[in-house]
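Note that this complex is displayed minus one protein chain, with the remaining chains in position.
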Amino acid sequence: MTGKKQKIVQAVVIALITIIAGTGLIVMSNANPMDAYTNFFRGIFGNLNGFCEVFVKATPLIFTGLGCAVAFRTGFFNIGAEGQFYMGALTSAMVALGLPGVPGILRIILALVIGFLAGGVWALIAAIFKAKFGISEIIVTIMLNYIAINLIGLAVRTFLMDPAGSVPQSAKIDESALLAQILPPTRLHVGFIIALVAAAGVWYLLEKTTLGYEIKVVGFNKRAAACNGISVMKNIVISAFLSGGLAGLAGVVEVLAIQKKLLEGISSNCGYTAVLIALMAGNHPVGVVVASIAMAAMQVGANTMQRQLGVPSAIVDILVGLVVLLILAKGLMSRKKVKKAA
Amino acid sequence: MAILEMKHISKAFSGVYANEDVDLSVEKGEIHALLGENGAGKTTLMNILFGIYTADTGEIYWKDKKVVFDSPREAINQGIGMVHQHFSLVQKMTVLENIILGLKQDGLFLSKMDARKSIVELAEKYGLRVRPDARIRDLSVGEQQRVEILKALYRNVDLLILDEPTGVLTPKETQDFFEVLRKLKKEGYAVIIITHRMSEIMAISDRVTILRDGKKVKELVTSETDPKELSMYMIGRELHGEFEIQEQSDTGVALELKNVNIMKGEKAILDNIHLTVNKGEILGIAGVDGNGQTELAEVIAGIRKSTSGEICFMNESIQKATVKQRFEKGISYISDDRHADGLVIDMTLKENMLLKDYDKEPFSKKGIFNKKPIEEQAKNAIEKFQIKTTGTTGMESVVKLLSGGNQQKIIIAREVTEEARLVIANQPTRGLDIGATEFVRQTLMDVRNSDRSVLLISADLEEILALSDRIAVMFGGKIVGVLNRSEANVQKIGLLMGGMTKEAM
Partner (left out) sequence: MLEQILTMGFFTAFFSAMVRMAVPLIYAGLGEMFAEKAGILNIGMEGVMLSGAFCSFAGAMFSGSLMIGLLCGILGGIAVGMIHAVLSIKLAQNQSVSGIAINMFVLGVTSFFSRILKEGKSYQQLTTFSTIKIPGLRSIPLIGDALFNQDIFTYFLYVLIIVMTVFYAKTAKGLAFQAVGEHPRAADAAGIPVHKYQYIAMLVNGILGGIGGAYLVLVQLGVFTENMISGRGYIALAAVILGRYTPVGTFGAALIFGGANALQIRLQAVGVPLPAQALAMLPYIITLIALLGSIGRSNEPESLSKPYIRGSR
C-alpha cells in the first residue's frame, strides 16, 4: 500500500470512529441522533447569531494555535499558551483601564502591542531556560501558566479590582477602548479580522522570509542548521517570543472584545486546546485557522445540542481528544496491515 | 578445543549482505582479533553472537552445543559478555550498582556487602582498579571501561567481546588494558577483540580472522604473520588510478593548520595536526573511520572548535570565523552524513539549495525572499548536475524522496560553486552508485584542475589513490604520514592506517 493511500485510509478510519463515538455518546444521553445532528447544524447555520459565534469562539483559538505552531516549528514545545494568554489579558486590561485620558484607539493599539510583548516575554523566560540552561520548556511553561493564572487572581482582587463592586473582577472598560463589533447584534468583532491578519502574517513570515526559513531549518534538523551557520539558539528564542506574543494577543482580544473587563478563567483552557489544534493543523497557519473554526463550530453546535436536548457539550472535548489520540495511535493500524501483508 | 564455533553465518539488511557465509572459531585462553575495514561486517557478526541480531542462516556452537540467542540477556546467561564501543553504564549510579544491575538476587534486598567483596577480589585479580562507590559520571573513560569488563566478569562469562576497545584510551591506558587482557587469557578466558590497529593485533592477539565486504577472507596465526600480510588481506585488491593527473603549477598554499588540537577530557581527538593544502591540489586523507577525520573536516569548516592551534586560509587566520564567514571566504564542506549535516531532508530541493545563501542577494533582500533567482538557481542546478527529481515536482521535490546520488548532487551543486576555493569532501561517494560516484570524482577533479583545492577524506583507498596529489594518513587523531602520489601504494597506506608508522617507511 502506498503512503498516500494509507494516509487516506487512516483518515477515513479516524473519522468513522469519531462519528460512531459521537453518535454513541448522543444515544447514551438519551437523545435521538438525528435530532441531535439536526440541532447541531442548526446551531451553527440556523441563524446569524450562531454562525457568527463560531468565529467569535475561533478567534482566541486561532491566536493561540498560531502561537503553538510557530513554536513547534523550531521544536520548542510551548505548552504555555495558557499563561501567555493571561499575561496578554492582564496587561491589556491595565492599559485600557489605567490610561483613562488617552484616546480609545490609542489604548487599543497600545494594549495590542503591550499584550503581545507580555505574552512574548512570558514565553521568552522558558526559552531562555531551555537555550541557556538546557531545562525542558514543558515543565517551565506549565509553571509559568500557574504563575500567570495567580497573577490574574491577584490583580482582580487588588489593584485592578472594580472599586464599585465586591466580585473579583476589574471595572468595565469604557466603550472607546473596546474592539468594535462588526455585525451587531452578533458578537463578531474586529479581533477575528486581526486573527486572520495574524495568520496571514505568520504564513508570510514562515514561507516568504529568511527568518521563517531559518525557523523551518532549525525545526527539521538542528544539526544541519548548525553545520550551515544558522543559529539554533537564536531561532528558538525568536520563535518562542513570537509564539508567546500571539498567545498574548488572544488574551488582549478576549478582554477588549468579549469580556470587556478582566476576570479569572477567561481562557477556558484554550491554551491547551491550541496545542492540539497546532498538532492537527500540521503547524501550518492555514491549517490552524481551519482547525480553529472547525473546533469552534463543534462547540457552538454542541452548545445548541445541550440546550435543546440535554446532550452535554463536553462531547466536543471528548471527540477532539479522541481524534488526537487516534492520530497518535494510527501506528497500531499500519502495523497490523504490515503484518497481514507479510 | 574451540569454545565457540560460528559456521556459515549470513545476515542481510534490506537485501544487502552484511555478513555472508562467515566462519569464526575461538578457543579457550585465546585472544582472537577480528580485523577488517569499515563495513566489513565485524560488528554485525558480533551483534549476531551477542543476540542483538539474529542470523538469516548459519549456526552457532557454544561449548559444543548449538545455540540461538534471542537477546543479550540470553547470551550473558550462557557466558558471553560484550563491551560495546559506546558504554552501557548508568551515569548517575555507582560502579557497584552498575555491576550488579539486573542480576537475580537472593531475597528482596540488595546484598551490596557480598557483591562488593567479590567485585574487589575480581578487580584485584585482574588489575582492574576501580572504586566501587564512585559514580560513573565522575570516572575517566579508562575507568569506565574497566567497570564494563568487571560487569561482564562478574556475570561469570567465559567469552568477552571487545568492540574497538582502545579507540577511547590514551596510550598509557592502552598498556594497562593489555595487561588486563593477558591476565584474563592466563585464567582461561576467551577474548574476541574487534580492531583495525595492526600494532595491537601484533601485540596482543593469538589468532586473527580477517573480514572483507562481509566475507571471511583469512584466518591467521599472529605469530606467523606480519602487518604487511594483514593489510594485504584486509584491503585485498590492487588499486590503480583512472584519472589523468595533469601537471600542476606551484601556486602556493591555500590552507594551513598549525598545531591544531581537540581534547576530549584527557584524550586528544585531534593530536597536534600540521597540514597544508596547496592551490590546485587534491590532498587525500586516508584512514579508518573514527580516527579524527571528521573532526578535522569540521574544525576547518568551523563547525567544531579546536582546543588549541591555528588555522590559516589564504594566509589569513580564520580561527575566529564562523561557519558562514568561512563559507563566504570560499571554504565549502561536503559532509559524510548528508542526512544529518548537509541536507534538511524534509524540505524541498529548492529550499536545500538555499541553505548557505538564503540571506544573500539576489535570493533575499532585507529578509524577504525573491522567488525568481531562487527558482533559477534550482533550475540551473537540476540541469547542470542532471539531478533526477521525483515525477513532475521538479525543484519542489522533497529531498528525502530522492536517491542518495541525487541528494549528494544537491549538496555538491550548493557547495562546489565558482566561489569555492577549498572543498572539504568527507566520504563524498559513500553509498552512491557507479554513475554518481564518477560524477562526484570528476567534479572534484575539475575543482583541482582550475587551481582550487580539495581536501578529500575517504576510507576508500581506491578513491584516495585515484584522485590525490598527496596523501595524508590519519590514525588515532594524528597525521601519521604524508606521501606523494608517486611514492604511495596500498601497502604503505594500509600499514599507516593500522598505525604501523615504522614498517611503512
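The first chain written gets the first letter, and so on, giving A and B; residue counts start at 1 in each chain.
The definition used in the following text is that a residue touches a chain if its C-beta (ideal position, glycine included) is under 8 Å from a C-beta of that chain, and two chains touch if they have at least 3 such contacts.
Note that the coordinates shown come from a computational prediction; the quantities given were computed from them, not determined experimentally.
Across A:99, A:258 or A:322, the residue that sits in touch with the chain not pictured is A:322.
The chain that is not drawn here is touched, among residues A:48, A:105, A:200 or A:332, by A:332. Note that of B:12, B:68 or B:110, the residue touching the chain absent from this view is B:110. Counting the whole complex, the residues of subunit A in touch with the unshown chain are 25, 28-29, 77, 79, 129, 133-136, 138-140, 142-147, 150-154, 157-158, 269, 272-273, 275-276, 279, 310, 312, 314-322, 324-325, 328-329, 331-332.
Touch with the hidden chain on the side of subunit B covers residues 52-53, 71-73, 76-77, 82, 84, 86-93, 97-98, 100-105, 108-110, 151.
The working rule: only the chains that are shown with their structure count from here on.
Across the complex, subunit B is touched by residues 208-211, 213-214, 216-217, 220-221, 223-224, 226-229 of subunit A. Across the interface of their complex, subunit A is touched by residues 301-303, 322-324, 327, 333, 335, 340-347, 351, 354-356, 358-359, 364, 367-369 of subunit B.
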